[in-house]
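Note that one protein chain of the assembly has been removed; the remaining protein chains are unaltered in position.
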Amino acid sequence: MKEQGDSQVSVHINGIKVSVEEGTTLLQAANSAGIEIPTLCWAENLTPANACRLCVVEQQGSRTLVSSCSRVCEDGAQVLTDTDRVHRSRKMVLEFLASSNDLSQSPDLVAWSKMYDVDTERYKAPAKIEDQIKIEDDLFVRAYDRCVLCYKCVEACGDDAQHTFAIAIAGRGFDARVSTEYEVPLPESACVYCGNCVGVCPTNALQFKTEFDLRDANDWRPSEQTVTETVCSYCGVGCSLELHTQDNHIVKVTSPSDHSVTSGHLCIKGRFGWQYVHAPEFKPREAP
Amino acid sequence: MADLQFGDARPDAEEIQIVDSFVSETAVVREGERVVRGGVTRRREQRHLLLPGLHLLQNSQGWISPGGLNYLAEVLQVPPAEAYGVATFYDLFATEKPSIPGPQHHICVDAACAMAGSADLLSKIQATGQRVHESPCLGQCERAPAMFIQEVGAPDRVPADADGFSHPQRGDSSLRLLRRFGVADPLSIDSYTSNGGYDALGLALNIGTEAVLSTLEASGLSGRGGAAFPTGTKWRAVAEENSSSKHVVANADESEPGTFKDRLIMENDPFAVIEAMTIAGVTTGSERGWIYIRGEYPLATHRLNHAIQSARASGYLGSKIAGSEYSFDIEVRRGAGAYICGEETALFNSIEGQRGEPRSKPPFPTTSGLFGEPTVINNPETLINVLEILNSGVDAYRSLGTKRSPGTKLFCLSGHIRFPGLYEIPFGVSLGELLQIAGGVVGDLQAILMGGAAGRFVGPEKLDLPLTLEDAAANETTLGSGALMVFSNEVNMLDVTRRLAQFFRDESCGQCVPCRIGTVRQHEVLLQINAKGPDQTQRELLDDISAVMGDASICGLGHTAASAIQSALDLGLLPSGAP
Partner (left out) sequence: MFGVGGGTSSYAEVEDTDFVLLWGSNARAAHPIYFHHVLKGLSKGAKMFAVDPRRTASAKFADLWLGIDVGTDISLANAMSREIIAANLHNKEFIEHATSGFDAFADHVDEYTLERAAATTGVNANAIRELAHGYATAPTAQILWTLGITEHHNGVENVLSLCNLALLTGHVGRWGSGLVPLRGQNNVQGGGDMGALPNKLPGFQDVADDSVRAKFESVYGGPINPEPGLHLSLMFEAMARGDLTALYIIGENPADSEADVDHTRKLLAELDILVVQDIFLTRTAQLADVVLPATVGWAESEGTVTSSERRVQRVRAAVKAPGDCRHDYEIIGELAQRMGAKWTANTPEELWDELRSLSSMHAGMTYDRLETEGGLQWPCPNIDHPGTPYLHGWLWEDDLDGRAPAPFSLTRYAGPKEQLTDDYPLRLTTGRVLDSYNTGVQSSGYESPIRSGSHLEISPVDALNLNLVDGERVSVSSPRGRVEMHIKIEPDQVAGLTFSTFHFPELVDLNLLTNDEWDPLSGTAEFKAASIRIDKLPIGTSRG
């Protein structure tokens, strides 16, 4: 078995002493103590990108705030997660995003914006992230006006999971975008349509075509959907699937990010190969 | 690393030739029809060739074409989307074919050059139908307005380099760091050695690494890039790392507006940088040295490359340097127009062929630096101080300056000053005295920007400020990189702050939300301020933006992106505004 670090460290978070294994992040330590910290670019199946800065906390001795998702607990550290200073930074991050992006399909961000008293009215004619929606195939769509550049899709496409590297961040600063080389359409890129980028997107900038079409038809009803865990049939690896169904119809497939087999990632067959379940009959393609 | 897919865009013959002649060992090697060598490790090891490869394509075609990029990416086995992401990160690379042929003129529009009439220069060239690009500071503030030219098939050039170097402190025998400026021939290693060159290396080899480290610690030398971290501590940390591969990096990506000292060091005393890096290599057990120099410094690059070849030929670089058991060699890497790459971890990423985005610290470079390995990183000014300390000894070194700021410091004076240029003075000389040494202010002094765009403004009331690290800190300003930009009363400071805000907006790498969006919002508010100055809402917004960038950004760029503007507001340099 993998060697487990057996040394423990203690940190004080909001005055609560938390003992954790060495290497644990402040975020994990806080969560284990029941303290919630908002995160956007963090995911348990990805390397911390450190990009959104929503999870910043105050650590005694640090000149600036520190991102709790990546900062490892140092023994004896004194950490505060809910000071005015922390509150101000989180509010500003949320304001910046709300003033730049369409966040309407990100329930978490909408809720936090309320919680942190976000006021976008004070920004006059702010520059926005604007982009045409990209519908290039039957499997998923890209709407980058919702993209908050959290890097999750790039990491999932890259060396955190898929190692396909069809997309990367291109450009710089406010003009930075998730892009293929020279912005070629996805079907011309290296993309293998595993959909792992869609699986990790927190703002629905990337979404499955099934969801997009249902939303377009005003028929996307998350509250009426059920999720059933099962196992993919397309090879012998045993990937855990979560089938999201609405009206006895599969509308989306995900995988639990804490599952030892998949870490939440799937391949094109597992992600999209379910459609035959609803086919009235087997229709082989016509010879060309 | 990936089972890569490359698009249909194919390179032309010249692009193939350029890439093939540059990459001596490809990431994938065929050993007959049935055996192919490749793999993750080889790809990783080749990746650092991406940046120089992109330079070659840019230079040969005037842009980086899809076919050329594909080919380079294939040879190095870099995913094309990532290669594109890297190419689009830098100002000096174009990924669209220029609509106007001919050379690209980069003209600095930052404060010192703006004061010196860069707008006129720009429109004059534009009027001839040629291409111009409004550039951030080009590091030639002493001879503003500055220009840098890229031309297809020709070496990048700075027209002003033809004029030669004029040293305002020429003949001053008290100079330490600048003692060889204008004295030794920067193209001759013999001239260097006959002016004290390589004495320090000999000494270092003689006294051994522990003695070098304790000497450095005793000297009190701290980094001259702005953060002022103790150099001896840094070197010792790397020396004590148990790793088979370590690096010495010279951070010569001098990009802080108003700063040009490292350029002049490399142009006038290139061997000194190399010697000091060699000492760092020997002392810390590192065998690989890298100089990351900004792309806009062609003369300095040329002279460094020349010096490295001479040093190699003379046995001062390579295996068994200077007859010792140590090996050390240096590669030069050119930046490509990105202020952020002066941030040390962004610099590492840039060398590695990644986008020049800063990393989260910790881990620090001493444990995980270039290629994730222990790394000493210093700028040229810091490095040449090491020679001075070893040659003259700790006591002599500390006899100048103050207890907490020992030695001398280089200052770059620009703007409304009689003799703009590079000055070496002992720490502790007052701001006013330095201005007098440089011939005094031209016009009535309104403010001085200390430490460049990332620094702070001070007003005339601070002329008595002793130029030391401790006094600067106590007065809520910074020496930063040693840039002092002087503004007379004739300058509209609203324009200056707007340009500063634009600078950060343009130079933010875009990685973290506070800086990516904050720099834009800050610029927008400054553009919205009318002649009466910021109203209360605007001021509050600027303060909030400043707070989040300063508190929650990843790196120093974001942390300081509002500091000069905030100081201008605090000093009342902008109209005071409606209530």
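Think of it as A and B in the order they're written, each chain with its own count starting at 1.
Everything below uses one rule, namely that contacts are C-beta pairs under 8 Å (C-beta built on N, C-alpha and C of every residue); 3 or more make two chains touch, one makes a residue touch a chain.
No experiment lies behind these values; they were computed from the predicted model shown.
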item: Hidden partner chain, touching residue among A:G23, A:G76 or A:P187; value: A:P187
item: From A:H87, A:R221 or A:H249, residue that would touch the chain that is not displayed; value: A:H249
item: Residues of subunit B (touch criterion as defined above) contacting the omitted chain; value: 1-4, 31-42
item: Contacts of subunit A with the absent chain, listed as residue ranges; value: 1-2, 136-139, 159, 161-163, 186-187, 191-194, 226, 228-241, 243, 245, 248-250, 259-263, 265-270, 272-288
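Simple rule for what comes next: only the chains that are shown with their structure count from here on.
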item: Whole-Å separation of chain centres (CA-atom averages), subunit A against subunit B; value: 35
item: Complex contact set, residues of subunit B against subunit A; value: 1-5, 7-9, 66, 69-70, 79-85, 88-89, 95, 338, 355, 360, 362, 505-514, 516-521, 524, 528, 537, 540-541, 544-545, 547-548, 550-554, 559
item: Subunit A residues touching subunit B - in the complex, by the definition given at the top; value: 48, 50-54, 56, 64-65, 67, 70-72, 85, 88-89, 92-93, 96-97, 99-100, 122-127, 148-149, 158-159, 163-176, 179-182, 184, 188-190
